[in-house]
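These notes concern the structure reproduced below.
Only a single protein chain was left out; the remaining protein chains are all shown in position.
Now for chain A:
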Amino acid sequence: MVIENSLPILLSRLDFAWITSMHILWTPMTIGMSWLLFIMEVAWLRTGDERWYKINRFVEKIFIINFGAGVATGVTMEMAFGILYGPFSQAVGPFFGNILGFETITAFMYEAGFIGLMVFGWGKISKGMHLFATFNVGLSSSLSAMWILVANSWMQTPDGIFLKNGLFQVKNWWQAIFNDNFQWGFPHMWVACVELALFALVGLSGFFILKNRNADLFTKLLKPTLLALIIVTPVQIFIGDSIGRVVAQTQPTSLAAMEGHYHTYLPDGKVNTGWHLIAIPNAKNDGNVFAITIPHVLSLLETHTLNGKVTGMDSFPAKDRPDVWVPFYSFRVMVAIGFFLFFIAIWGNWLRLRGKLNATELRKRPWFLRALVFSAFLPYLAIWCGWWTREIGRQPWVVNGLMRTYQGASHMPVAMEIIWFVGYIIFELAVWSGSWYFFTRVIKKGVDDIPDSSTLFDHDHADDADVKAGGGHVTPTFASKPMLRSDR
């Protein structure tokens, strides 16, 4: 057994995995949806079509609940590196710490500032200024995602550094930031965020058309969203394949775990080219108990040749091998979801080509609409699976090839690790269930009670609208005015 799977280290990994897994539920929506809000706002301003405005304000309510949950779970994230992985934080401080510092200072300052303007600024600042605020929310959240991916990708391919006095010091900032894994890792995550946000819109549309509420409005939304998805979903599959090959070159153990690929050569001395559809790894982690195997496919995938050599787990000592179960299956689930979402995009656009993309025709196809609602949840699962593949595939290293996970874990007894885990199960689930409860409330309310944009600069009505926009917060006032009025 590798040390990483002994109880103290396993619990330490689980503690961190839990809080990261619960945090990644919120951020992709913020990153992806902010750009879609921007596009919808542009569409409203250019065409003057009131429907874009209504959808924007409706989605914004969901966006802001989601943002709050992201902040609540994110504060813990920031502290958790030092709490749970103190020696790791110290050793990687010169690069990783700097990058995380960049992320907190730029993202919090930048994003928090413009989100306030975006949510509370309707009718208070000019339309152009508001559009600028929305644009900056998109830009800042994507920047934040970029820094986080720089940091994490560097853990996969630690380029541009040298080890001195126990610290990973920077030799070349450019190489360290634009490390091998980052070049495809960041696009993969960023496109995943956009895909998630698009499917959230698609799912909402499916739901409302299915319930026959504002069906025309949501059909209007469905058309461009599906069109975007016919581009985004295959692009994501292509990027996924590209990062797969980077992993094959830079992290052969991770790739071998993802594919359950134990033997570089078959017993008869030929190159093992078989790809497993399903596999059950054995307890010793040196072979499969059972597998359904298709020859040549693995070589085709990783080397794009029929008989190319793919390094298997047996090329590495047992103490350097990651566990196979999680990377193998979570990778397959992620890929399956990627293709399923591509299929949904094709289905939708095929209906469009046949002229069926209108409320009456769609309502004759409830299964299509149900599939859309179902698809809104899948990107969350795919993102989870992708991160589990990435993080567990990198084991037993915390910094690939340079620092083992057990060397980076903080000094703490097992009892404390359990207390942390149980406590965060309670608190993170409270955040999660609460947010979902409010999502359903917002969706139940729908778009009908959102006042027209013509009321925006008519302050008697604008005040009511803004109370709702903040999730019901007090009108943030540029604020003396409404208060003074009640004073009189």
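Heads up, the rule we're going with is that a contact is a pair of C-beta atoms (placed from the backbone, for glycine too) under 8 Å apart; a residue touches a chain by one contact, two chains touch by 3 or more; residues count from 1.
Following the convention adopted for this analysis, contacts and distances are computed from a predicted model.
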Write down which listed name, "Aspartyl/glutamyl-tRNA(Asn/Gln) amidotransferase subunit B", "Putative transporter YwrA", "Cell shape-determining protein MreC" or "Cytochrome d ubiquinol oxidase subunit II", is the UniProt protein name of the chain that is not shown. "Cytochrome d ubiquinol oxidase subunit II"
With respect to the chain omitted from the figure, which of A:33, A:65 or A:337 is a touching residue? A:65
Contacting the left-out chain in the complete assembly, out of A:120, A:190 or A:328: A:120
Any idea which of A:89, A:142, A:236 or A:250 touches the chain not displayed? A:89
Of A:14, A:112, A:318 or A:336, the residue that touches the missing chain is A:112
Touching the unshown chain, chain A contributes residues 3, 6-9, 12, 65, 68, 71-76, 78-79, 81-83, 85-98, 100-106, 108-109, 112-113, 116, 120, 165-167, 169-170, 173, 404, 406-407, 409-414, 416, 419-420, 423, 427, 430-431, 434, 438, 441, 467, 470-480, 482-484, 486-487
